[in-house]
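Note that one protein chain of the assembly has been removed; the remaining protein chains are unaltered in position.
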Amino acid sequence: MEQKILKKDEIEKLYNELASEYNVYAPVKKKGNISFEKIEKSEDIVLDYLNSKIPPKSVLFPQMEVLFEYTLDEKDVEITDRQDLDQKILILGIRPCDAYSFELFANFFSSHGNWKDEIYLKKKENTTLIGMGCNTPRTTCFCTSVGGNPFNKENMDVFLTDLGDKYLVEGISDKGKEMVKNLSWLSDATDADVKKSSELAKQAEESITATIDSETIVKNLETNFEHPVWREISESCIGCGSCSYLCPTCTCFDVIDETDKYNNRGRRIRIWDTCQSCLYSLETSGHNPRDTKIQRCRNRIMHKFSYYPENYELLGCVGCGRCIAVCPANNDILTILHKVEKIEEKGG
Amino acid sequence: MSNPYIPYLTRVKSVVAENKVNDIKTIELEFKNEEDYKKFDYIPGQFAEISLIGKGECPIGIASSPTEEGTIKFTIKKMGTVTSGFHSSEIGDIIGVRGPCGNGWPMEDMKGKNIIVIGGGFAYSTLRSLIIYLLDDRYRKDYGDITTIYGNRESGEVLYRDLLEEWEKRDDIKVVLTIDREEEGWTREVGFVAAIVKKVAPSPENAVAIICGPPIMIRTAVAELVELGWKDEQILNSLEMRMKCGIGKCGRCNIGNKFVCTDGPVFSLAELKKMPNEY
Partner (left out) sequence: MTIETENKDIENSIRDTAKKLLSEKQVDVILGYSKGTLPLSSTPIIIRKEDDVDKLVWNNLTYINIARYLAPLMPQLCDNEGNPLKIGIVAKGCVGRAVNLLAAEKQINLENVKMIGINCNGNVNRSVIDLEIGEKEILDVLISGDDIIAKGKDWEQIFPYDQYINELCKVCQVKSPSATADTCVGECQELESIHDEFADVAEYDAKSDDEKWEYIKDALEPCTLCYSCRQACPVCYCNLCFVDQNLPVWFGKTTQLPDVIVFHLIRAFHLAGRCVACGACSSVCPVGIDLNKITRKLEEIVKKRFDFTSGLSAETVPPMMDFSMHDAEEFMLEED
């Protein structure tokens, strides 16, 4: 049988084998928060989790990333490119929504203009995903409304289903199938195992309660740029940007040069940035195209549900619900989207 | 694979002050590597992300025309840390250049048409690139009549004075310079750009208008053109936005679903009207 079984006490064995070839990233619990970190010992791996606080985008698109390094010397400058992009990365335990977000990221970073973001794309090429289905989606999950599913295996290389005391292991992509074959010590799955995983998948999909009508939303957003709803939904926003920092599909970044004057060297880095910051679009002349909170709140929603679909015919949101959980002012995106759904066609 | 964030290295060949108060200078850059210069294949209207390695980077329109071979030029206004750094750079200093970025003026589409180039103040820099290209012996015959209207607050602000005076002597381009108020020694036009546009009254027949300048100048000049019968598709604008990567990846220069650094910075008025008013 193609499907295999990984017993929960075999995680250490799996890790040891993978770690010899890959830099393994998996969820760990640090100070109460789940985040995807590089694993040094298998005991740190937490696979019994709902979803991570910080999305796994931080593995391929870290909060701070070096673009290149340089040395300055009198009248000359020498630039050193990134040398570490060939490392093989494996992300274990990633959820379907986050795996899909990697595709959206890659899509964006390879379009627009003549240059692709080779740094991200090279890393993605060298990344293998061993994902896991969500047996218990949260009340804030709405992946099924944005083209996803708690058991979507499409964007994974290998897919795990938590059957209680063991995982069902399925190779999805060619790379994944090869990997499963090479883990020859995995036991075979039984028909009962496969049946149970289908049941869990069905249950998970049915348990999702949060839904949005994305078709209506995209349609309404085509024409309601100046609608009073934007004033309403930006009322409680404090402009902190947590929603974008923790969003798996938010890609915006800032670029800064950091120089160590005393050693004549430095690096140009990129760091996460957010369109919710009031300085995001501030021009040197002092003019700021988005200097009100209303415009900035609107831009985030429009970007995910109007501009992204306009450019790629794909929604720019994966329905993970992190923004809902983290917003300090409880400015719930589902509430916002339901308001947008209700905008009537004529004026409204 | 090539890291799109790594700049070509160039050396400063010359730094020339362009205006009386000395806050606008043109720097001329020579590529360290001949290979890189060949790769830097640009058309008028494009910009580049130029950097003082260690200080920062900014998007500046390319002031030189690709017909001016050997070096590239940028006209920079001193506004903040990085631009001040450019101003105080010395001959031989290294400046990083990434690009060329943006869509540039539609040189192909404009062939066979009359071209009105309207500029205000410091924004004339990419228009310099455009006009030098149009006037080049190899390309002049591809285009119709060329008129340029260039307005400034006062005569000390007029950029590329020598070049403009040379063009005034030519008969294949009509140059109309204007300043806002009367000045002793100024024998040319006086008045805001919009008023001069009305006076010159360029015909929209088989023509393209290119406008670059402060927002109010653009607004009033466009109004005059529309009055003269110009259609939105015929009027082109080059937008400015805050940019960081210049290659459509950092996300901040978006207007609606378009990025000014890749879908622009040149947009026609017709395109702008379809975009949200956030620029």
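Order of writing sets the chain letters: A and B. Residues in each chain are counted from 1.
Everything that follows uses one rule, which is that contacts are C-beta pairs under 8 Å (C-beta built on N, C-alpha and C of every residue); 3 or more make two chains touch, one makes a residue touch a chain.
If you're wondering where the values come from, they're calculated on a predicted model, not measured in any experiment.
K.L.:
Return the single residue from A:16, A:80, A:114 or A:139 that touches the missing chain.
P.N.:
Answer from the full complex: A:139 touches the omitted chain.
K.L.:
For the chain left off this view, which of A:88, A:227 or A:293 is in contact with it?
P.N.:
The single option touching the absent chain is A:293.
K.L.:
In the whole complex, what residues of chain A lie against the chain that is missing from view?
P.N.:
30-34, 46, 48-50, 53-54, 63-64, 136, 138-140, 231, 235-236, 238-242, 245-246, 254, 256, 258, 269, 271-272, 277, 279, 292-294, 324-326, 328-332, 334-335
K.L.:
Mind listing the chain B residues that contact the chain we can't see here?
P.N.:
Against the left-out chain, chain B lists 80-81.
Definition applied: only the chains that are shown with their structure count from here on.
K.L.:
For chain A and chain B, let me know how many angstrom lie between their CA-based centres, rounded off.
P.N.:
39
K.L.:
Could you please specify the touching residues of chain A with respect to chain B in the complex?
P.N.:
Checking each residue of chain A against chain B gives 67-68, 70, 72, 75-77, 79, 81-82, 85, 108-109, 111-119, 121-122, 225, 251-257, 259, 266, 268, 270, 273, 275, 280-285, 289-290, 295, 299, 302-303, 306-308, 310-311.
K.L.:
Would you pull the chain B residues touching chain A in the complex into a rising list?
P.N.:
1-7, 9, 51, 53-58, 79-80, 83, 92-94, 96, 101, 240-242, 244-245, 247-257, 259, 261-263, 276, 278-279
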